[in-house]
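Let's turn to subunit A:
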Amino acid sequence: MKNKFITAVIAAGFVASAGTAFAETIKVGYMTTLSGGAGIIGKQMKNAVELAMEHKGGKLGGMDAEVIFVDDQRKPDVTKQLANKLLKSEKVDVIGGIIWSNLLMAIHKQVTRSDTLLISSNAGPSPVAGSNCHKNFFSMSWQNDQTPEAMGAYMNSAGVKSVYAMAPNYQAGKDMIAGFKRFYDGEVVGEVYTKLGQTDFQAELSALRAAKPPATFIFQPGGMGINFVKQWKQAGMDDVSKLYTVFSVDGISLPALKETALGTISTQTWSPDLDNAINKKFVADYKSKFGGYPSFYAAQAYDTILAIDHAVAKSGSKDTAKMREVLAAGGIPTTRGSLKMNSNHFPIQNFYLREAVKDSDGVVTSKIIDTVFEDHGDAYAQDCKF
Partner candidate 1 sequence: MVLDLFKKFTTLWIILVVLAFFPIFTSTFDLPFWNDVVMRIMLLGMAAMGLNIVFGFGGMVSFGHAAFMGVGAYCAGISQYYGLDNGWYQLLMSAVSCGILGIMIGFLALRTSGIYFIMITLAFAQMLYFFFVSLEQFGGDDGLIMDRSDFIFIDLYEPLRLYYLIFFILAAVSIMLMLLIRSRFGVILQAIKSNESRVEAMGLNPLKFKLTGYVISAVICGLSGCLFASWQEFVSPDIMHWTRSGDLMIIIILGGLTYVAGPLVGAIVFLLLEELLPDLLHVVFPSIAENWMIIFGPLLIAVVLFGKGGLMGVVGNRFTRPAARKDQ
Partner candidate 2 sequence: MTSSILELRSVKKKFGALTATDNVSLNIQKGEIHALIGPNGAGKTTLISQIFGNLAPDSGEILLDGKNITNTSVSNRALLGIGRSFQISNVLMDFSVLENAIVAKISHSRKTFRFFKPAFNDPDLIDGGLAILKRVGIEHMADRNVSDLAHGERRLLELSLALAMQPVLVLLDEPMAGAGPEDTVFMTKVIAGLKSDTTILLIEHDMDVVFQLAERISVLVEGAVIASGTPNEISNNTLVREAYLGSDE
C-alpha cells in the first residue's frame, strides 16, 4: 500500500509527458479486510498474494506487475469507494480479493460495468452466480452452496439418517443450509439459526443434547467456529452427536482450536495436503515464510494471482476481453490442479472430505480423507446469461 494520491498525481504527469514510452505494466488491485476482527483472514490473503508475486518474479504473465492492497474495513460503502479508487485513480486492470458476500455485491456491478476483470478470492453469493452474473466476473473460490452440498452428499453416502443443522442467522448461513438440504436426502430434524457474531453456544448445545440427533451439521465461520467447536468439545457433545462442519474448522480457526479440533470433519475444495506440485510449493514456502499453515483463503488468494498470470501469459496482453477469453476457457493452473470453469465463470472442481489431524511436527492441520464430488458445478449456472 503506497501513497496512492501522490502516485496518481505523478503517474498522471508521466503518462501525459512520456506517452507509451514505458514497457507495459499490469496493475492489480487487491481488496481484502486487513483491519478489525477479520483482519487475520486478510493478512493471510495478503501474505499469499505476496508469495505468489515472489514466485512469479514480480511479473504476471511475463509483464511487469504491480499489486495494490487496499483495506475494505468490511464495510460496503468503503469497499465501493475503494473499488472506484482502484478503477479511476489507479486505473487497475484487474480487481481481486474480497472475502465477504455483501462486499462483493456492493462492487460487483460497478467493477464489471467498467470493463475491468473482477476475480473473487472467496465470496461467491448466488446472485452473481445466477441471474445477476457478469462476463467480467470470475470466481477463484466456489459458489456458497457447493461446499455444504458436498457435505450433504457425503452424509448420504455415510448413511446418516437424520441431522440437526445450525448456522448463523444471515444470508450466507441460510444459503449454506439451503445448499446442504439440496443434496442431503435424510431428515433434517432441527434447523437452528444462531445470532451472527454469537460467542456462547451453550444454550443451543443444551437444546441439541435434548434432541439427541445422530448427526449435527454446522456452518460457523471465523471466530464463531472457534467458539462453537471449543464449546462442543467442552460440553462433551461428541458422545451425543457426530459433528459435520463447513467453513468452521479451517486454517484460521485451527491455530486457535489446536488439539480440540482433532477428528472434526469438513468439506472443502482445497487442503494443505492436496497432492500437486503447485500446492506443495505454495504450502511449503508459505509455512517457511510466514510460519504456520495457510488457510483456504490464502490458497484461493494465491490462485487468484496464478489465474491473472495465466490469463496474461496465454493472451499476451492485459486486455480485458482477451484475458476473459483465456480464463473462461478454463485449464487454469492452481493449487487445486488445473481448474475448469463453468459457464457462469465459477470453477468446476472437486470437493474433498477433510479431517483435522496432527502433522509430523505435532501441528494440527487438515488432511483429505475422501473425494465427495468430482468436477462439481454449481446450481445457478443455468440462470446465468451474459
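Candidate entries met the following condition: all candidates are chains of the complex that A comes from, given by their letters.
Everything below uses one rule, namely that a contact is a pair of C-beta atoms (placed from the backbone, for glycine too) under 8 Å apart; a residue touches a chain by one contact, two chains touch by 3 or more; residues count from 1.
As the structure is a prediction and not an experimental result, all values here were calculated from the model.
Checked against 1 or 2, the single candidate touching subunit A in this complex is 1.
Residues 1-5, 8-9, 12, 34-35, 39, 43, 71, 75-78, 80-81, 84-85, 87-89, 101-102, 105-110, 125, 127, 132, 169-172, 174, 196 of subunit A are the ones that touch candidate 1 when the two sit in their complex.
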